[in-house]
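With one protein chain held back, the other chains of the complex are shown just where they sit.
Chains here go by letter, A and B, matching the order in which they are written, and residues are numbered from 1 within each.
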Amino acid sequence: MLTSILKRTALTAVALAALSTAAFAQLNELKIMAPAAPGGGWDGTARSMQQALTAAGIVKSVQVNNVTGAGGTIGLAQLIGAKGAGDQLMVNGFVMVGAILLNKSPVNLTQVTPIARLTAEAEVIVVPTESPLKTAKDLAERLKADPAKVTWAGGSAGGTDHILAALFAKAVGADAKKINYIPFSGGGEALAAMLGGRVTAGVSGYGEFEGQIKAGKLRVLAVSSPKRLENAPDAPTLKEQGIDLELLNWRSVVAPPGLSAEQTKALTDTVEKMAKSKEWQEILKARGWDDSFLAGAAFDTFLKAEIERVSKVMVDVGLVK
Amino acid sequence: MTNDTRSQSANKPALVVGVLLLIFAALVGYDASQQTITSTYGVGPTAMPYVVAAGLAILGLAHFVVAFREGLPQPEDADSNALLWIAGGLVFLIACIGLGGGFIIAITVVFACTARGMGRQALAVDAAIGFVLGLVIYLVFAKVLTLILPSGPLERLFL
Partner (left out) sequence: MDTLLSLINGFGVAFEPAKLMFCLIGVFLGTAVGVLPGIGPALTVALLLPVTFKLDPAGSLIMFAGIYYGGMYGGSTTAILLNAPGESASLATALEGSKMAKAGRGGPALATSAIGSFVAGLIATIGLAFLAPLLVELAVKFGPWDYFALMIVAFVTVSATFGDSPLRGLTSLFIGIALGLIGIDKLTGQARLTFGVPELLNGVEVTTLAVGLFAVGEAFYVASKRFRDPEEIIPIKGSLWMTKEDWKRSWAPWLRGTAFGFPIGALPAGGAEVPTFLSYSTERKLCKYPDEFGKGAIEGVAGPEAANNASAAGTLVPLLTLGLPTSATAAIMLAGFQQYGLNPGPLLFAEKPDLVWGLIASLFIANVMLVILNLPLIGLWVRLLAIPQPWLYAGILVFATMGTLAVNGSPVELGMLFLFGFMGYLMRRYDYPVAPMVVGLILGPMAEAQLRRALQISLGDPMILLENPISATLLGIAFLALVAPFVMKGLNRFKAAED
């Protein structure tokens, strides 16, 4: 036992030395935190990263740990507490931006070191096939006429679906504060409400509604991505229909604050190598995630813009004062 | 566990429960009054708390009535020593996990203290059993389920 500890400290020492000198640094150990319970989306991302990183031989030992609670903000606080630790990553995503505001979290995403965006999923706005609404424009007209009568079904309050509904209202010139958004727990319940025709429209990630869309039970009014989706080429984007709105439900990884430039580079290189690996690409395909790799300064700017946009819309819908 | 202990003065436990319920009701009501949400259709997030607060308050008052009538069932004497051992073990557990002492030590203490509280007089043996139990559980979780239980210095040796 003792020898293995000695070996490990020696290895870390070597790794640290390598970090400060080599231009390309190889990490030997990496801890990835999923700030949610095992089994959720963030946990899935973390475990898939673990799998890709070790299978591709990029990092020898990867540990995933789960820190549950408060929309991921408890995990975030823990990450921010681990100042200067260059061997840690945390998975997060679009949803966390809203959760931070809703939960009045004392910590926020400007306090971490952004590493890279990994995946993104387009949202869709759908209606039951029997609905008289045919285009996003039709929905916009209804919404402008009487926002209360347009009921939206989607995921949790302040989540991606809710924010898209609010942004949609804003973009078409309706009062975002008056939208009648009904959060359901889990896609199944929202889907049932749609199929039962009890709500006007539904919002969700494309994947969640895919089966019903293909079976012809739901009609897509619009997808929120900048371009049409590969597996749903018939569904028009919002932009095409003259509504200036784009939204992607992205997932990314961030690192603790207070890292040196070398540490940040080592982490970014590691993640980039993983994102380009055959193993990761296979996982993306299997899980139906879209690659949306973005690192460095570009990701930094993107993150800041998203935080600003979400903060504004949360006030507009009346979720946050 | 008999219900027939009618005494002249008020039944203290019932009074205490009544007061606690009223405090709880006030807390729920106060919290609801502090909500800042500005827009919803139907009923908002405060309706249910007010209903619950009202229910708790009524139940609290009912306990006062009961206190002056039959009171709560008279409990038997409790062995406070036993309670303290078990509670002590659990408090240590919380502290140990909170301060980063790790799962195995925490489990060792909980097992030994509980066994002591239940009447065994062999702390060292029980601690040893607890340690093995903690270690096995930790390893099974880490290796088989890939779930990392709270780790301290001891756990890092085994990973």
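Here, a residue touches a chain if its C-beta (ideal position, glycine included) is under 8 Å from a C-beta of that chain, and two chains touch if they have at least 3 such contacts.
The shown structure was predicted, so the numbers you read here are calculated from the model rather than taken from an experiment.
If you put the hidden chain back, the residue from A:I32, A:V220 or A:L319 that touches it is A:L319. Residue in contact with the omitted chain (choice from A:K83, A:K134, A:R198 or A:K304): A:R198.
Although one chain is hidden here, its contacts on chain A can still be listed: residues 37-39, 43-44, 47-48, 50-51, 66-71, 73-74, 77, 102-105, 148-149, 151, 156-158, 180, 182-189, 191-193, 195-196, 198-199, 207, 210-212, 214-215, 283, 286-288, 319. For chain B, the residues in touch with the chain missing from this view are 1, 13, 17, 21, 24, 27-28, 31-32, 35-37, 40-45, 47-49, 52, 55-56, 59, 62-63, 66, 72-73, 75-80, 82-83, 85-87, 89-91, 93-95, 97-98, 103, 106-107, 110-112, 114-120, 126, 129-130, 133-134, 137, 141, 145-147, 149-150.
The rule we apply is simple: only the chains that are shown with their structure count from here on.
Put simply, chain B touches chain A in their complex at residues 36-39, 41, 146-148, 157, 159.
The part of chain A that touches chain B in the complex is made up of residues 1, 5, 38, 47, 63-66, 148, 177-178, 180, 317-319, 321.
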